[in-house]
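Of the protein chains in this complex, one is absent; all others appear in place.
Here is subunit A:
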Amino acid sequence: MNRIFRWILWIAGIIILLLYPWLFGIYDTNVFVLFAIFALFAVSFNLLLGFTGLLSFGHAMFFGVGGYGTAIALTRIEGLALLPAVGIGVLAAILLALILCPLLVRVSGTAFAMLTLAFGQLLYVLALKLRDLTGGEDGVGGFPIPPFTIPGVVSIDMTDPLKFYYFAMAVIILSIWVLWFFTKTPLGSVMVGIRDNANRVDYLGFKVPQTKAVILVFSGAFAGVAGSIYAIFQNLISADDAFHVMNSFAPVLMTMIGGVASFFGPIWGSAIFAIIDEVTTRYTERVELVIGVILILVILFAPMGFVGFYRIVKEKWSSRRSSKATMEVSS
């Protein structure tokens, strides 16, 4: 019964996703793409915070490098196809993770947060200063967006927002699925062990730094995917979009609001963010003010975020129902 219900839910979700552009129009479709990009970004971030216990204040560096990688590749290499362009962005993010991981895997807690913050800021400054490569404050924009092609089969124009929506969704959902699968593998369970008690993981015969390095590369790679899709979606990537410290805080806030203890929490967080952003901008420019108030309320009253809050309510509800049932039986 439960299984069938879950399947129905999945199928309904997929149908809604497929029909979304027709149901809500192109403006809301673009809002949805942005939400999905940040959902992937936040999920990749939560691999570190929620599953490994590492708070990163510089996760935007992987997002940014992914975005710049794709944007620069499309600007410089003539006739580059779409998927290789995304691939170059992701490879750039992986490369960054590989370069940083010898340092990052040795630390945890505050030191990890500060180191990631420092590297994030370093990349922000580099993006501004290396004008020849990154275009300085203007960023890299107006690059040609190649169609999605499978040679000899199809060629789909990606400048059409509707078609791009399907492409972006396919990439993002596949990425989130890979990350979800990652948490279910043996390595994923070692990862949770590191969060709970890194010392004991060592004493059970696992190499903690090496495991953390693999997680870091995974997390960075998929933040890179998000950044790469973002760059293509906006046809622009700039230092403020990519590397600004607020962009590093976005996944932190989304994860906190959505629920750190759950895989899907950050997706909810990203959705809540997108909705708040849409609603508030109709009345005021001060979106951060509203987000700030909500964050305070969440931390005070629902420290496990939206998902945690939902679980508590559900538990209360079912226990009330079951106690009612037992009362009826006893009376």
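Details
FYI, contacts are C-beta pairs under 8 Å (C-beta built on N, C-alpha and C of every residue); 3 or more make two chains touch, one makes a residue touch a chain; residues count from 1.
In this section, contacts and distances are computed from a predicted model.
For the chain that does not appear here, its UniProt entry gives the protein name "ABC transporter ATP-binding protein", which is one of "Cytochrome c oxidase subunit 1", "Oxidoreductase, short-chain dehydrogenase/reductase family", "Response regulator" or "ABC transporter ATP-binding protein". If you put the hidden chain back, the residue from A:189, A:281 or A:318 that touches it is A:189. From the options A:106, A:207 or A:316, the residue with contact to the unseen chain in the full assembly is A:207.
Along subunit A, the points of touch with the absent chain fall at residues 181-182, 184-190, 192-193, 195-197, 199-208, 211, 214.
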